[in-house]
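For this depiction, one protein chain was excluded, whereas all remaining protein chains were kept in their positions.
Order as written gives the chain letters A and B; numbering starts at 1 within each chain.
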Amino acid sequence: MLPADTLAAPTAAPTRSRRRWLSPIKIAPYLFVLPNMIVFGLFTIWPAINMFNISLYDSTNGRTFRWVGFQNYAELTSNQAFLRAFTSTLVFTVAFVVLTTILATGYAILLNQSFRGRGFFRAVLFLPSLLSAVVVGLLWGWILNRTNGLLNVGLDAVGLGQPGWLIDGRLAMVVIIFVGLWIHVGFYTLIMLSGLQGIDPSVYEAAAIDGASPTQQFLSMTWPLLRPTTLVVVILATISGFQSFDFIWTLTGGGPVGATTLMVQYIYERAFESPIRYGLASAGGVILFICVFGFTLLNYLNGRRQDAA
Amino acid sequence: MTKRRTLQLAAFLTAGALALAGCAPGQPATTTEPAPGPQSAAPDAPRELTYVYFTDGPDEQATRDLIAQFEQANDAKVTLEVVPYANLEQTLQARLAGNNAPDVARVAGLGPWLEDLADLSAVKDELDGQFIAGSDAFTHDASGNPIAVFSDLTMNGPLVNVDLFEKAGVSYPKLGEKWTWDEMVAAAKQVKESQGTEYGIAIDISAHRLSTMFSQYGTTLFAGDGMEPNWDVAKGATAIEQFVTLNNDEVMPKDVFLQAGSKYAAPADVFLAQQVPVYISGNWQVASLSSKANFTWAAAPNPCAERCGGFPGGKFMVGFEQGKNVPLASEFIAFMNSAEAQTHMAVEANFLPTRNDLIEQGIEYTNRGDDMKVFLADVALTPDDTYPANFSPVFGATGREVIAEIGQVMQGGKTAQEASEAIRTVVETNAAG
């Protein structure tokens, strides 16, 4: 079942001589990939396949399993809590991906040429993506506290009142999108920046001679030339958006009243908090995977279509 | 070329998935389990136990003292593994699913674990009939074998900041006196206004503490054997309405409630910061507060509405079937609930005993004895139907929904009446299994 097994099997057609089969150069590659593939197979490939299998069973304790076919999936489609988590995840991910792409492109353009302080700004922008997301969530939760958080103390002092950032469902969704961007935008900016730096400056010089305005230049040259990098950013951000959990867990805990509970948290809670539904949680995992896969494929195909056009 | 490889990959994965479908990922549910009965230790069973524990403060040291005694007397090793209360259930569930269950645990409810508990028949004689009347019904399985011990009783009730009340010139009832909810709210508001505290009343965010208010307003979630729906929609709606109004009027900290998400939260820090004169929690806070508060405080009688008294709670000590040495675990559980051990816990950590003999003779509390008397007086006033409500195996799962419903009312998405009706539905569904 594991890829490691398929590797160990003789791959060349029946070998003519035992000696030749045992030559180090033939065996070596398998030995080189083996350790990684064992870990990889045990903790990624096999669980990915088995996840689908578990989703066809019902289990209220994670130890005894009862075959139910696709019943878990049917149940999820009418499960209020899941549908809410599903919708919230889509809202979060779409907002996160779109804003990430726009902001990363913007910052990358701002940081592309050399100017005083560029290294500093680039470092500052990247800094949050180094930090533990759990800690970031915890700190923002403290800063956004309605009555004595730093932000509202400031807002109140200038007469803007004390918005309930974490107790109003819609504001809380805005907050987790904002904090998600705060953490990740620097990382994607660096990717965009490497894409920008791959563009030959002479292209711009030619355009400048032709008298193109900066906006025209951006639309007619920078944007198309950046498209492959943008595609990478969109795909990576989509994967990252769908798997968001850490910072939300310490920032809102999924609240208020479930407004920021995303799918990963739903899966975690159904697997480890009563009433436990292992199969249901696994079905949720499969659906999450289908979302990630579907969106990635869509972006990829869309990117290819535009390239071809 | 790439296309072919993609196809190869897809084929490979599909083959894997197909080969798997039909293999149960764990034990099939139909397997008949070995008949439960007193187990004898394998001769080489390790004389080692793990005890998963959560703490409210001083009880941890008291527990460690007792463990040391047990270890010495029994030539055993007991490892105390402390987890935060808010994560107790997830931890135990994950450990059970991972076949890494502890030998013994202290839990707040039995519902989630009923299938996994070890039979404590080895120490049946030391347990049966020793604990608060009525508790045996919940700590024994269908065939009458003990599977848990009701190890400490808790009583919910208000704690008041005496300094703030005095400075405001507001009085509160003492032992043996009474106040109504309206009187308590009025007093708290008065102190809040005169002393400029942030809030008037704070309450732990848990369905259990809210049940105190529900009971006072005349209803509980469950009754009978704990699986009988008992939620009175009209009375519940009144209580919810009152609770939500208090939050929306900032008498109670609405943020704490809404920010808690699905997690337990205790605003004890607000009480400690003297930003709220009344804090509805329970006797387990007494020892911890007495070491932390730098102001005068006291326990006050529970407020009455339709009924008086508080809401009982308690912790159970259980062993797990997966444990490696069930007989030793049973002995440990019996030891921790002997008269001597419970006395030690009660004195050191201001716990309320569950043993009939100790209840009868009374505990001499050396620390904050007057407060403990207030809680004990409320135990006597607490209505009987609150016990099955608390012991209900589905209390935890129902409680989460109750919190969510109230949260929706607080956000204006539902009326108290609608939420109360929804709670009735949840109660009925969960009671039906």
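Heads up, the rule we're going with is that contacts are C-beta pairs under 8 Å (C-beta built on N, C-alpha and C of every residue); 3 or more make two chains touch, one makes a residue touch a chain.
In this text, contacts and distances are computed from a predicted model.
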Listed names "4-hydroxy-2-oxovalerate aldolase", "Gamma-glutamyl phosphate reductase", "Class E sortase" or "Carbohydrate ABC transporter permease", matching UniProt entry of the absent chain: "Carbohydrate ABC transporter permease"
Displayed chains contacting the withheld chain: A, B
From A:M37, A:V68, A:A85 or A:A237, residue that would touch the chain that is not displayed: A:M37
Sole residue of B:V83, B:M213 or B:I423 that reaches the chain not shown, by the stated touch rule: B:V83
Where the unshown chain meets subunit B, residue by residue: 5-6, 8-9, 12, 25-26, 50, 52, 55, 81-87, 91, 94-95, 97-100, 263, 265-266, 268-269, 273, 288
Missing-partner contacts on subunit A, residue numbers: 3, 6-7, 11-12, 24-26, 28-33, 35-37, 39-40, 42-48, 50-51, 54, 62, 106-107, 110-111, 113-117, 121, 123-128, 130-135, 138-140, 142-143, 148, 150, 153, 157, 182, 187, 190-191, 193-195, 201, 204-205, 207-208, 213-214, 217, 228-229, 232, 239, 242-243, 245-246, 249-250, 264, 267-268, 271-272, 278, 281-282, 285, 288-289, 292-293, 296
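As a convention for this text, only the chains that are shown with their structure count from here on.
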Centre-of-Cα separation between subunit B and subunit A, whole angstrom: 37
Residue ranges of subunit B touching subunit A (in the complex, touch as defined): 12-13, 16-17, 19-21, 23-31, 89-90, 93-94, 96-97, 99, 111-112, 115-116, 198, 254-255, 258-263, 396-397, 404, 407-408, 410-411, 413
List of subunit A residues in touch with subunit B within their complex: 1, 6, 45, 49-50, 52-54, 56-57, 59, 61-67, 141, 145-147, 164, 166-169, 252-258, 261, 269, 271-276, 278
